[in-house]
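Partial view: only certain chains, each at its native spot in the assembly.
Note that the chains are named A and B in the order they appear, and that numbering of residues resets to 1 at the start of each chain.
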Amino acid sequence: MLDVCLFGAGLIGQVHAANLARHPRVRLRYIVDPNREAASKVSALTGAEIADTQTVMNDRSIRMVFIASATRTHADLAMAAAASGKAIFCEKPIDLDLKRTDQCLAAVEKAAVPFQIGFNRRFDPSFRALKARLAQGEIGAVEQVIITSRDPEPETEEALAGGGGVFREMTIHDFDMARNLLGEEPVELFATGSSLVAPHYAKLGDYDTAMFVLRTSSGRQCHINNSVRAAYGYDQRIEVHGADGMLRAGNRMPTSVEMSGAKAISRDKPYYFFVERYAESYAAEIDHFITCVETGRRPEVTASDGRKAMILCEAALASAKSGRFETVRF
Amino acid sequence: MLDVCLFGAGLIGQVHAANLARHPRVRLRYIVDPNREAASKVSALTGAEIADTQTVMNDRSIRMVFIASATRTHADLAMAAAASGKAIFCEKPIDLDLKRTDQCLAAVEKAAVPFQIGFNRRFDPSFRALKARLAQGEIGAVEQVIITSRDPEPETEEALAGGGGVFREMTIHDFDMARNLLGEEPVELFATGSSLVAPHYAKLGDYDTAMFVLRTSSGRQCHINNSVRAAYGYDQRIEVHGADGMLRAGNRMPTSVEMSGAKAISRDKPYYFFVERYAESYAAEIDHFITCVETGRRPEVTASDGRKAMILCEAALASAKSGRFETVRF
């Protein structure tokens, strides 16, 4: 039984809290969140004790921390946890600033504690099966990857203003998936962003609609399309083309019910958003990390993956401005 | 927090044990099973104490029992639980003998304890959504129901010999679903059974392949097809035709991965068997019962539903022999 602490009782923190509470091999001991109400809610549902950061860091029985707090606190918490010798599961991004990211990762490396970055989609059963079949050579060498990733609706202006922008908050997952599937690191990246959905994105210098092309050294290609709006719900699909065929993985629907009526045949639209769509992957990523800590194995998704995805975000921001293929330097 | 006891640590008992252990509003206090090894396994996974029937029945803190033991023990356990004032969740069938079933149900009714029969498919999210949309009139009045229900592989001769036969063990679920969807009680039933898959079924006077036609008083019709073998896994589909269209619900696949190769486009076959296919429905039926007990509401699937499905089994056995529409008398 591993004693763990969760930082952050917001939306994603609640998802982790529920999964930690159900996990047979951990005990969720502490919840830390400056928002007392949010912390209380998690505490009530899971039995976790509300604590402050110092208490947790000083408590040597706490072997793991899950950092799902505000982005700006990630690096500090990770470094404190590293200093205390605790295993760290950290939501992406590590930090919006690359230098600070590197500083944090250096501290983690020095402390030699297990670290996993929260790229949950790597643990989605369908994407994972796709990757495994790719790795088994089912379609031969990869040639093109096409990633569709669309949120159901725009963020509010308030939420948006507090974040790192669409590329760093949303596309970062797709960049990680591109790296995960291309089988080679991207060396060039092209991005273009538009303002077609919600004017407050443009007002904040951000994009609500974007397309990307990535290219590896051998010439493999990846396209990503993003939008902050999809009337039919969260749209998360992957298509990989190889020498011997195509592997695809698609959306998940709540039910299999199909209605044949006088106008059309209709079926469920996909799940509304990430909490429902990726329910399985959130549970699986946590289980993976716990197992890694127990067995001493290295997590599949490392700090370096978090850092590289951030570098792709930077290249994308540059390309969207320059209108040209930007070189990626990890 | 409701303290509960589970009778039966076999395959289905283990499914219930896992769901009870995860349920936030119950405590799985006891597991009862004459098979010490099976009981220990459940105990280890859930923390439930291994007990004997008498202890449980005498323990007034136990408010609910889940009966998932051998069929022949259902009626005795249910009657004992009723006598002790405990709420009863009982796997189908209540008993293979209709008289004994009636005797048991009389005892339950007299004790006025909540009773739910384990027709888990009623709680499958897709079948449930289909039923709800039917009830909302989406396709108008029901005219025909078509139920496909096929097991992945035959039972062993040993397992088969100990059971109630294919109609009472397998088709009983389909008969319940037919009643659930037709909107009227069946008044006539036709059945035909064959021996095409595994000779030991015929040896035991049973069928491995069967088709059924049910008819209600107004002339609504239902077809059921059963087989004890489906190379591609558990096949569980429903199709309802009404005046204004058709509603269908289909199988569940492990992933959404699709492979386009040189020979064909292929996707996952359905889940292998009921434990995986109906994972959600097993959790949901238990949650429903717990909620009913807590709130005093009447369970949606009652003892009477269990009894009526049994009567349809009897009619089916008669029809398969007589070769004619048998009248159904509830």
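In this section, contacts are C-beta pairs under 8 Å (C-beta built on N, C-alpha and C of every residue); 3 or more make two chains touch, one makes a residue touch a chain.
The structure displayed is predicted, hence computed values, not measured ones.
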Assembly copy number, counted for this structure file with 2 shown: 4
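Assume only the chains that are shown with their structure count from here on.
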Distance between chain centroids, defined by C-alpha means - chain A, chain B (Å): 40
Contacting residues of chain B [partner chain A, same complex]: 22, 125-126, 129-130, 133, 138-139, 244-252, 254-262
